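For reference, the structure I am asking about is given below.
We show some of the complex, not the whole, and keep each chain where it was.
Letters are used for the chains, namely A, B and C, taken in the order the chains are written, and counting of residues starts over at 1 for each.
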Amino acid sequence: MTTHDCDHIHPDDPNAEEVVRISCVRHTYEDGTSVHLCGLDFLAHRGKRVAVLGPNGAGKTTMLYHILGLLKPQEGAVSVFGVSPSEEWASIRRRVGVVLQNVDEQIISPTVGDDVAFSPRQYGLPESEVRERVDRALGLLGIEELADRVPHNLSGGEKRKVALAGALVMDPELLVLDEPFEGLDPKSRQSLLDLLERLARERCMTVVLSTHDIDTVPEFADFAYVLAPGGTIALRGTPEEVFANAHVLAQGNIKPPILAELFSRLRQRDPSAPATALTVDEAADALDAWRRC
Amino acid sequence: MSHIHIPDGVLPVWLWLSGWVIAAALIWFASTRSRGADVRRKVPLVGIISALVLVSMSSEIVPIAYHINLTVVAGVLLGPQLAIVSAFVVQVVLALLGHGGVTVIGLNTLMTMAEMLLGWALFRAFVRVLGRTRVRAASGIATVVTLAITTTLLVGLVAASGVTGATARETGALDPQNLTFASPFSEGVVGVGLFSGGEKATAPAVGLKRFATIVYTLGPVGWLIEALVTAAILGYVARVRPSLIFEGPLAPTERILPGDELGVH
Amino acid sequence: MDVAVLDRSAVSGRSHLHLAAPRAKLLAFALLLASIVVTTNLFVVLALLLVLLALVAAERLPARSMLPLAAYPAIFAAVFAFASAPDALAAALIVAKAVTAALAAVTLMFTTPYPQVFAAVQRVTPGLVGDALLMTYRAIFILADKLADLTRAIRLRAGIAGTHPVRSAKATTRALGGLLLYSVDLAQREYDVLVLRGYSGRLKVAEHPSRSPITDRMLVAGALALLGVATVWRIYWIGLIDYSWMLPALALLGLGATFLFRGRKR
């Protein structure tokens, strides 16, 4: 895989290649609950990492299901690689890798190696290529030694890695992850963040993930979307832009990251306090500089 | 063929009633023999395996014609005592969802029970003969033999019920004489075409033969599907968690903690 | 089999039938079954079916979910009837009996929370059986959810249907194997939770009291009347056979009246 230049694409840049677009989709569940993904269009461009934030029940999973063609929009339009996923999933599914929330149920084969090989075997690739791909995917996640293990006996974090290897084995152009940090300890979380960063940079992979772990967003995302309860897309932008709008976050029952909160308190007391820093290092720099001046 | 799809009020009373009596006796026997704590620990397992059988029955492979039953799998995992309870539970739920008759729960329980118990016994026998490495073969053969036997039992049951002909008279259930009735339409075209008494003197053997032919020609395809599925599932379990199959159903199960506890080795 | 719809109706429905005591409903159900067993007259069965339909309509039960469930056994009954019934009339009777009994069962389940129904079974069976029954029902939901998740995962990772039926079948079977292991682990966890929450060998169900004794009495009386009619027609069939058509006609009038009344009330 060659390295592309995927940087510096702003969501409003007309030249950027759109991978996912959701425009005002409404979905009504059987029990009458309705999710209306509207307000702003949801966009994900090639090579970008996009985070979907929102409280429980805001419709994050509903949104991802629409991208995956698991739900059919009753109103509005969804487009992935230019087609409607609910109608033409078969034509794009090789280009999309998915890990949903319950990794347990996504592991379907008796050994880890077999499970990662599931998609290429189903697509009928020759066995030598299947093996090569499996080795590569396991290597990416650093879990080569798990290849012969039985998935049922793995820990939650290991299972998540296996599921991710299974999603990456076909070299997808779009990776969709539902709450991928749930149940991961800090070290595993960090290595997942690093991997996603590398995939987006080196392979121009587009990553769309949902999370309510706000503190990982500044580290992870190129762009973030914030869903308010009911599905309204309340905010979009770079993490800095999003977290600057503390009141919209509060309306959406989203706690801003601790550092954003700290800096806004400091500014309340003393308007000369620095602008919000999003990582610990930046914050330490900013505070240090502030004190000295 | 794990249950008969014969509605209420068709089989003679003596037949379904004796089905209930025998089933009740077996259930009573099974539950008095299993009062220990080790059995009580398995109650959720009975519930969950029964649910698995129900779920698989309701997901049709070929719509209407075939659904898998997993009865042999249930038998192997539950062992004879618990399988008896499970068979009854499965049939009660099916009947209450309108899936089969309520009066025939007894007979249906016996059919399912027969399948689970035969499956269990044959599987163990074949494993002993073929060795633990050939679980797939053992379970496949056990399933085909089991289903062939229980299908024959079903045909025998229908024969015994006599619903197919003149013997129905003594039970009164489907007395051809009772079935002729006069209605305002009985003189008209409709009456003659649809509601005439028909060939009253149908020989009993004809109906039974037709029934048996249908069951034995459609059946084997289903047996084969079931055997393949059973072999695959039990093969998988034998590989991943062999203790479930080989150590007997009442052995304490390995406790797998949810979440994150098995990471350290 | 959409068990979730059934459960929602049973628990949150607000009809008269929901108010009645589970015991009364079970008794009425048993009497109705007895009528179906007793009768040999197609018209009597049709009348029972129409009465039940009128009840469903009058109570505004979710007919859209109930009727397919009730009609399902008709398929098997038809196969059986084709294979063994001596003539078209007997075949029609077999199918009608199947559908009527199924509708009665479905009506019971759609208006009564399942523990209330199973508690009746639990009272007359050994502890092991009643408890297993209650746990089975709950497990159906969990497993159906899991199965849906599994098939969704397979669809996303390669698709079930299509070009490679053998490969797809293999994948489905593996999914079932996974589901089985999950079930076994689930059983263990379930037992742990039960013990932690106070289980010691017998699940206790508090019987719902009747919230409408009049409905109870009317239900049982109505079912008794139907059984009476069915029995009379069975015993004196020679004399009554000419008037059989009147029963479904009457029931049909009742059904029509129900719809009319329902429409006007709106």
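What we mean here is this: a contact is a pair of C-beta atoms (placed from the backbone, for glycine too) under 8 Å apart; a residue touches a chain by one contact, two chains touch by 3 or more.
Here the structure is a predicted model, which means the values were calculated and not measured.
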Chain-type multiplicity across the complete file: A x2, B x1, C x1
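Just so we're on the same page, only the chains that are shown with their structure count from here on.
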Pair with more cross-chain C-beta pairs in contact, given A-B and A-C: A-C
Where subunit A and subunit B are represented by their mean Cα positions, the distance between them in whole Å: 47
Sites on subunit A at which at least two other chains make contact: 110, 152
Residue list for subunit C, restricted to those that touch at least two other chains: 174, 177-178, 181, 185
Subunit C partner contacts - residues on subunit A that touch it in the complex: 30-31, 68, 70, 89-90, 93, 96, 98, 100, 102, 104-110, 118-119, 121-124, 152, 166-167
Touch list for subunit A against partner subunit B, complex: 110, 150, 152-158, 183, 185
Touching residues (chain side subunit B, partner subunit A) in the complex: 236, 239-241, 256, 259-263
